[in-house]
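As you look at this complex, bear in mind that one protein chain is not there, while each of the others sits in place.
So, chain A:
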Amino acid sequence: MVLTPAQRILRALVAWAVVMLFAFPIYYWITVSIKLGRDIFAIPPKIFSFETSAKSYEEVFGISLGFEKGIAVLPGGGDFYMAPRLMDSIIIAVFSTAVAVLVATLAAYALSRMRFRGQHHFVFWILSTRMMPPVAVAIPMFFIYKDFGLLDTYTGIVLVHALMNMPLAVLLLKSFFDDIPKEIDEAALIDGASRFLIFRKLVLPMALGGIAATAVLCFIFSWTEFLFALTLTQTSLKTVPVVSSTFVTSTGTAWGNMAALGTAAMLPAFVFILLVQKNLVRGLTLGSVKQ
């Protein structure tokens, strides 16, 4: 399609407008984290020019960044010391993603390739577990976890996040495996390869994109999950979404600290997506283009 210069400019403008629409809230949130408290709600809003401060970060992470001379950082970071909470979130998201993707990949391959009685019911049954609102099982889960001693443990939260991700991961990966021609398996079967060898050496490398895409979705879900992370933990671990609520105190809301933690919490997810990005794009377009 040939565009006139006016159309080209218009297209660029619209594209930038859309980018702005998505990028601005993130920009604004980051600026809140480095603003002084009095500037956060200033009218008119100080969007581009304001006095910067690392105070919010210093309080949240309990370290002196050296910008605020003469102000001592409280030992242990004080009330808003959140570094361990960020670590909790990373551990839970990474391990729950790993568990979900590992199990779901094997399950999805089996569902895509093997025929067994009631297969279609099985797939529907997997999906149906997502139809129930999670809050409906929150209280039963609490008692189950209490009895099994999983309450307030990494294992417990990793398991619950992995289980919640599993149905979607299985279905998503199944569709990726379905896109890989069955004849490749059959050719390898005739060539003498075992099922597992076919899976490991031929199918898995072809499905990497799909696995990356699934992993990103699982990671983001676990990173932002609130309900179970709240009800199934007490003191020994807390994830970022849960502790964000502690910034609302009886003496006011610590917006700067909340923004600082939120900004910091964006980073691990950002890094994770960056790492799998190359595969991700391939995964999202897999099957849409004839090879």
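FYI, a contact is a pair of C-beta atoms (placed from the backbone, for glycine too) under 8 Å apart; a residue touches a chain by one contact, two chains touch by 3 or more; residues count from 1.
As a working rule, contacts and distances are computed from a predicted model.
Peer 1: Can you pick, from "Sn-glycerol-3-phosphate ABC transporter ATP-binding protein UgpC", "Proteasome accessory factor C", "Nonribosomal peptide synthetase MxaA" or "ATPase AAA", the UniProt protein name of the chain not displayed?
Peer 2: "Sn-glycerol-3-phosphate ABC transporter ATP-binding protein UgpC"
Peer 1: Which residue from A:M141, A:M166 or A:A188 sits in contact with the chain not drawn here?
Peer 2: Among A:M141, A:M166 or A:A188, only A:A188 touches the chain that is not shown.
Peer 1: Per the definition of touch given earlier, which of A:M206, A:L227 or A:A264 contacts the omitted chain?
Peer 2: Residue touching the chain left out of view: A:M206.
Peer 1: Tell me where the left-out chain touches chain A, residue by residue.
Peer 2: Here the touching residues of chain A are 181, 183-184, 186-193, 197, 202, 205-206, 291.
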